[in-house]
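The complex appears here without one of its protein chains, the remainder shown in place.
To keep things simple, chains are lettered A and B as they appear, and every chain counts its residues starting from 1.
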Amino acid sequence: MKQKLHLDRAHLLEQLKQMLRIRRFEEKCAELYSQEKIRGFLHLYIGEEAIAVGIMSTLKTKDNIVATYREHGHALARGLSMNSVLAEMYGRTNGCSRGRGGSMHIFDKSQNFYGGNAIVAGGLPIAVGLAMANKYQQNQAITVCFFGEGAVAEGEFHEAMNLAVLWQLPVLFVCENNRYAMGTALALSESETNIAKKASSYGMTAVQVDGMNVVDVEAASNKAVEQIRKTNQPYFLECQSYRFRGHSSFDGQLYRDKAEVKLWQEKGPVIRLIQWLKENNHLVETELSQIENEIKAEIQAAITFAEQGEWEPIADLSKDVYSPAIEAPHNVSQGEQ
Amino acid sequence: MTTQTLSYREALRAGIEQALVDDERVFLMGEDVGRYGGCYGVSKGLFERYGDKRIIDTPICEAGFVGVGVGAALGGMRPIIEVMTVNFSLLAMDQIVNSAATLRHMSGGQLNVPLVIRMACGAGLQLAAQHSHSWENFYAHIPGLKVLSPATHNDARHMLIQALADPDPVLIFEHVMLLNTNGEVSEQSDAAMEKAIVRKQGSDVSLLTYGGSLAKAMAAAEQLQAVNISAEVVDLRCLRPLDTKTLLASVKKTHRAIIIDEAWLTGSLAGEISAIIMEQAFWQLDAPVKRIATVEVPIPYPSHLEQAALPQVEQIVAAAKDIMVAH
Partner (left out) sequence: MLEDITMPSLGADMTDGTLNEWLVKEGDKVDVGDIIAVLETQKGAIDMEVYSAGTITEILVAPVAKVSVGTVLARLALTDTSSQAPLKKERTETLTTELKTSDVTKEGISQEVNTQDTHSQHDNSQEAGVNILTAQVESVQAEAMQTSRVLASPIVRRLAKEQQLDLAGIKGSGPQGAILLADLNAFLANDEHENISKTASSEQNMRQAIAAAMAKSKQEIPHFYISLAIDISAAQQWLQRHNKNKSPDERVLLLALLLKALAKSLLKYPQLNGFYQDASLPSSVFQGDVSQGEGFKQASAIHIGNVISLRQGGLLVPAIHDVDKLSVQEIMESLRDITQRSRTGHLRTSELTDASITVTNMGERGADSVFGVIYPPQVAILGFGKNKKELILANDKVTEVDKITACLSADHRVIDGMIAAKFLNYLSKQLQQPERL
C-alpha cells in the first residue's frame, strides 16, 4: 500500500465486501446471461471494482453520478439495490428502470444515478450540465462522470473538458483506463496515451491513480472531491486498471494475450486487498467466508426477486415516451385548448 | 386585447425576455447569443440586461453544449439552447436523439428533460447548400421530442413560453425569411402549443402548411379567391405531435388537400400528412392529395436557382386550380 490513511480495519473490510459484492454479482450475471436470463449486451466490471468502490465511498447522496454501459458495479457501490439492478437486467417491471432499459440503462433518480449510457462519451456533456445546475443552485453537490479511456477519442470528450474548465464547473471526471476500448488497445488509438496529460492541457487538475488499489483510489478521490467542493473547479482522475473479462459477453478476446490477462489478475484489487489484510492479521478466513456467504444470499435473493418480477403488459408499450400532460401556461387564451 | 406590430425577431426576443423574467431557472445558451447579440440579432440587448449567468456564450461545440443543456435540465434548470441554425444541429444529433429524447423512456419514467432548443432554419438568403436546410421532418420522426414551427409573429412571441412549460424536450424552428418581417403580436397565444389553426376559412381546397410557407399559402389563397376558388389555409404549428384532428376536419370539409412543405419531397412531412389523410379521410377525397415541396437538389447559391427549387405561390395557385378543374 502506497499511502497510509486514517483507515481502520472495519472500513477496509467494508471496502472488501463492496468489491466482492460486485465481483460475485458480475460473475453470476455472466452465468445468467449464458442461460438467456439476461439478454442483449452484458458488460462486466470484473477487475475494475476498486474504482467504483473507492470513489463512491467519498461521495454524498446529493452528488450526481453519470456512468457508462459498464455500470453495474457503480450502481451497486452507489447504493442501488441488487434486487432492482438484477430485475432491470431481467427486463421486469420491478427493475430500477421498470425493465425498459436493461443492463446498459440503469437509472435511479433517488440516488442521483444518471445511468447507464450506451453512447461512448455521451455522458460527459450531460455530466457538465448537471454540474452547471449544481453550481447554479449552490447546493455544494458535485457531479462524478465515469468513462473509459476509449471515450477520449470522441469529440464530446474534448468539448466537455473545455466547457468544464472554461465555466468552472464542479465535475469529477474519472477515466477508467482499462487499456482496451472494446478490442482496440490504447496505443493504437491515441497519439498521446497519457490521458491525465490531455486533461491537464485543458487547465484541469489531473492525477493518475492505481485503479487496482482501492485505498489509493479512495485517497485520491477524497482529495479531488474536497477540492472540487471548495473551488468549483473540475478535476480529473485517470485510474489505471484492467478488465479481466472480454468487452462484453460475446468477446473472444483475440486482441490481447492470455498471459497479460493472467498477470493483471494476479494483482487484481480483491486479491491484493485480501492478501494485505491477511498479511497484517486484519482478516481471518472465517470472516471472509462469512462475507462470501452473505453475498451469496444477497445474490440468491436478487435472483428470486428478479424471477418473480412481472413483465410489463404490452398494452403499456407507449408509456413514458412523454411526461403526463401538464397544465397549460398562462399565456394561452381562454378556452383554446 | 392590445396588439402591437413587431418584427419576428423582436417577437422572439420578447418571448425570451419574458421567460428570463418569469423563471430564474431559465437561461439562454448558444453561440454568440450574448456579446454578439445573437447571430440573427434575436437576443440583442439581453446580455447587457441579464448578465453572463443568464445569457451564456458557448464555444463552437454543438454536441457539447446541447449535452450540457440536457444535463442542466436533468439537474433542475430550464435551459433554452440556441443552435445557431438547424444546419449545425447534426453535430448535436446524438445528444438530441440519444439523450434528450430517450432519457425518460430508458429510465422507466424516472427522469424528464425539460429542454428547449431553438434553431433557425430554411432557405432564401442565398446561403447555399450547407446553410439552407429544412429538417423539421428529421426531428418530427423521433418519439420523445416535440417539434414546433411558429409561422406567425404571435406564435414567435408565445410558443417559447409554452415550450418551456412542457416537461419534455421541445424543438422550435424559426424560419430565417421571417426574421425581418413585421406582424401583429398580442398578449396571448393563439392556441395551445400542440394545436393547428385554420388561418383562413375556405370550402374548396385545404392548403396545409407550416413555418416559412404559411405566408405563401395565404398569398395563394388570396389569388385563388379572385378566380372563385375558396381555399382554406391550415397552419400546422406543431409538427410532432401533428394535430390530425384539425387537419382532417379541414380535408373532410373541402374534400381536396394540397400540402406545402419546404423540405425535399422524399421523406418529407408532406408525405406523412398525405398518408394520414389517405388512412383517415380517404372516403372524403374528391381528388388525390397534392404535395408541393423543394426540388431535390442541394440548395444552390444563385437566386434564380434557389427560388426555382423552393415552393412558390404560383405553384400553389396552379395546383389548386388543377385540383378543382375537371378534364
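Following the convention adopted for this analysis, a residue touches a chain if its C-beta (ideal position, glycine included) is under 8 Å from a C-beta of that chain, and two chains touch if they have at least 3 such contacts.
Since this is a predicted model, take the numbers as computed values, not measurements.
Chemist: Per the definition of touch given earlier, which of B:Gln126, B:Gln223 or B:Gln284 contacts the omitted chain?
Modeler: B:Gln284
Chemist: Tell me which of A:Gln35, A:Ser191 or A:Ser318 is the one touching the absent chain.
Modeler: Result: among the candidates, A:Gln35 touches the missing chain.
Chemist: Considering the whole complex rather than only what is displayed, give the residues of chain A touching the chain that is not shown.
Modeler: So the residues of chain A touching the unseen chain are 27, 30-37, 39-41, 90, 249-252, 254, 293, 296-297, 300, 303, 307, 310-311, 314.
Chemist: Provide the residue numbers of chain B that touch the chain removed from this figure.
Modeler: 255, 282-287, 326-327
Going forward, only the chains that are shown with their structure count from here on.
Chemist: Nearest whole angstrom, what separates the Cα centre of chain A from the Cα centre of chain B?
Modeler: Roughly 40 Å separates the two chain centres.
Chemist: Across the complex, what residues on chain B touch chain A?
Modeler: My answer: residues 53, 56, 58-59, 61, 63-77, 79, 94-95, 98-99, 103-112, 143-144, 146, 158, 161-162, 164-168, 188-192, 195.
Chemist: In the complex, go through chain A and note every residue touching chain B.
Modeler: Per the stated touch rule, the residues are 64, 66, 95-101, 105, 107-109, 114-119, 122, 124-134, 136-137, 143, 155-156, 159-160, 162-163, 166-167, 319-323, 326-329, 331-333, 336-337.
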